[in-house]
Structure formats: structure tokens, C-alpha cells
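A single protein chain has been omitted from the complex, and every remaining protein chain is retained in its original position.
The chains carry the letters A and B, assigned in the order they are written, with residues numbered from 1 in each.
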Amino acid sequence: MNIPKSSPTGGCGGGCPTKEKGADLHRRDFLKSGAAMATVTLAPGVTLMSMGSGVAAAANPDTRWGLLIDAAKCPSDCSACVTACSDEHGWENNGEPTDPQWIRKVTLKNRDTGFENSLPVMCQHCANPPCVDVCPTGASFKREDGIVLVDRHTCIGCRYCMMACPFKARSFVHEPVTGQKVTTPRGNGTVEGCNMCVHKLDRGEGTTACVEACKITGNNAMIFGDLNDAESDISKALANYPSIELRADLKLNLGVRYQNI
Amino acid sequence: MKRLIIATIVLFGLAVGMSQAGSVYPEIPMASGEAHPEGNEYWRVNHMDLLRHDRDLTMREGIRDTDASIAECVTCHAVNGLDAKPVTVKSEDHFCRVCHDYAAVKIDCFQCHNSIPPELSGASLMFKKQANTLEVLMAYIEGLSR
Partner (left out) sequence: MERIIYRELKSTPQIWGFLALLGVFIAAAGAVVLYIEHHGHIVTGMDNQIVWGLPHVFAIFLIVAASGALNVASIGSVFGKVAYKPMARLSALLAVALLVGGLAVLVLDLGRPDRLIVAMTNFNFISIFTWNILLYTGFVAIVAVYMFTQMARGVPTYAVKTAGLAAFLWRLILTTGTGSIFGWLVARQAYDAAIMAPLFIVLSFAIGMASFLLVTMGITHLTGRAFGAELRTRLARLLAIFIAALMFFTTMQHLTNLYAAEHWGVESFILRDGGIYTTLFWGVQVLVGGVLPMGILFHPTLGKEAGLVVLSSLLVIAGGFAQIYVLVIGGQAYPLEIFPGYEVSSSFADGVINSYTPSMLELILGLGGVALALAITIIGMKFLRILPNSLSDANVGSKV
């Protein structure tokens, strides 16, 4: 593609990131220029963003989004994160084996000691994702900021990624879907999974639905943040307390880390 | 090339259609909001490329303030049904279907993407974070009265 990366700064200090179209598309860059642009009402209910501060633009290669989950703070009877994800993205699991599950609560029982633990498992956003390696069309890909996604426009539904994933993090859509959330298109015959709420991150919210829900319950078992930023909460927590990656033997370098398993 | 030919045929059909009121040629529903600065002609012929181009920008690079967002298309181009609510793509009056049905083009976009304006499908549009609620409401009422 001949599109220059837009400025990752997000703020519109030196002029907003303007998009360059491919040479084949002679387009006027309408509504995009002018740093001082305010909210522009386009139509009933549609407003283009007002270019204030705090609007994150694009996936930033200096960032690596990650999650830290503290199993000690995660009660076995709580599934707020699962419900929140389901609400945010509009998937529903009614217990059928064909139903999707972007995030699930897993209960662990130590075979020797009988000690029980509970924690959520979702796409671990590997730095070396097996799903991306095996995908024949390149639909499975890793964004610059470390989020592993399925491009549903090129997914052919072969499910090789599901065979390759060590965490069962992906689901295949087994039937036609209607009434999707606008921010989360989903459809029959393609593979899907946790997208770390990219729509929220790109909007500059800097958090995910599951983490917010976990905060609201007061358990605070999940921290979201930039693993590359030494000053972020998640990096500090990782630096100060022991944590593990699931299936560390596979050396996948996961974006999701766990404590107190 | 194929695209050009089809588009030309459609455009021709449209022109003829407009000159013969009440004929079978599609009548493109009115849109709300500002028209495209590039002009209707340009959009008729190029909207698929723009959509595809901007889709990759959003999907792959996380750039969301694009010109061609499918969620925005269906907002400005919402068509109200008999119940005064925007119709989904199931209805042949839906903006994206009028020409496509006529030109026998099949698109799969709405298997995944919602085909009615975001406000009505219960989600917020991605860029609207700092939108002024009053303004949105006003605009919406204005849209209804159109």
C-alpha cells in the first residue's frame, strides 16, 4: 500500500493527520484539514470527531497493548468481564458447542493440593502468534500495537488458526448473524476472537470493556495498558510482582499475563 | 474495465430513467448531510474502491477517521420505511440496494455490517466521542422531518 503511516501522536498539534489517497484516487481531503476543526455535524446523528486532544489515531508501533490478570482477585462466581465483552461485541454463548466465546472464565483445581482458582482466558495477543503464521490468506494479522486480529474481509473460514491456537481463543461463526453492533461487525463463516476492543482504543479510550467491568465490580483483577511504557500501571505491576505467561514453553511472548495462578 | 462498463451502463440507465418518470430504472433515495465534494458521478463509480481502501486503513492500521466508513454511509443514506424508521438492507428500498439490484451486483458487506444508522442499532458511532448530545438530537429530529 502506498499510504504513509499517519502520525501516531494523535493530538492535532501540528495539523491533523491527513490521509493521502493512492495516486489512483484523486480525492479532495475534505473535512479533514484544518487543525481547529470543531465538531462537524454531517447528518442526523453523525458527527465527525472534533479534533481535540486525546483522540488517538491509528495503531502505534511504539505501543504494545497488554493485560495483566490477577487470579487472586478474581472470584470464581464473577463473570462480569465475560458479560461485558458479550454486550460490547454482541456475541452470545448459550452453551451450544457451536456458540462463540471471545472470553471465558476457567476454573483451575490443583491436582495435588486441591486449591481452586478462577480466571478469564481470551486471546493472549502473542508477539509470535501461531494463528498468524498458519493463516493462508494473511487474514490473521498482528497490528502495529501488538493486537492480534482477524481481517474478516479476507478470512476464508478454513479454521487452521483455530487448530494452531494453544488457548482456544478463537471461535468460528457457525450461523448467519443479524443485528450486529455497529462497532463489531460479525458474520457467518469467518473466525473471530478478542480484539482488545480496538474500536475503543482507536477512539482513544485506552481501556477495554472487560477491564472496565472488572473495575466496576470492585475486584480490580484486570489491568490494561501499554507494556512498552515503563510508566504505565501494567508495566509497574509487572516489574514489582511475579507473573507468568500461559504455555510459556511455547515462547510466544504473550500480551496477556497472569499473577497468582 | 468490467467495472467501468457496468458503471457506464448503470449511469446510462439512470439518465434514461430520470428522463422517463415512472419507469423501472432505480430512483436513488435522497441523502441527508453534506453531499460528497467529489460529486455524485465520482462516488457512483468509485465508492467500492474507496470503501475497500478505507476498510484496509481502519482494519489494518487502526485509522478510523476515514472518508468511506460503511457505518457512515448507511447513516447519511438512511431510507425510511413506512413506519418512519430506517429500513435495513433486507428491504429493496435500502440505499445500497437500489442500484445493486438494478445492476445485479451482490455485496456481502451487510452479512456482518449493520445496515441502519448506529444510533438506532443501539451503538455509538466510532468518532462521536465528544459529540454534543443536543446537537445530535437536533440533527436527528431534523433528519426525521426531512
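Keep in mind that, in the parts below, a contact is a pair of C-beta atoms (placed from the backbone, for glycine too) under 8 Å apart; a residue touches a chain by one contact, two chains touch by 3 or more.
Note that this is a predicted model, so its numbers are computed, not measured.
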{"item": "Displayed chains contacted by the hidden chain, counting the whole assembly", "value": "A"}
{"item": "Those residues of chain A which, in the complete complex, touch the missing chain", "value": "93, 95-101, 104-112, 117, 121, 130, 132-139, 154-160, 162-168, 171-176, 188-191, 246-247, 250, 261"}
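Basically, only the chains that are shown with their structure count from here on.
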{"item": "Rounded Å distance between chain A and chain B, as computed from the means of their C-alpha atoms", "value": "28"}
{"item": "Complex interface listing, chain A residues touching chain B", "value": "1, 3, 5-6, 17, 19, 21-22, 24-25, 27-28, 30-32, 39, 41-50, 52, 55, 57-59, 141, 143-145, 149, 151-153, 176-177, 179-183, 185-188, 190, 198-199, 201-205"}
{"item": "Chain B - residues contacting chain A, complex", "value": "31-34, 36-38, 46, 49-50, 53, 55-67, 71-72, 75-76, 78, 108, 111-114, 117-119, 121-132, 135-136, 139-144"}
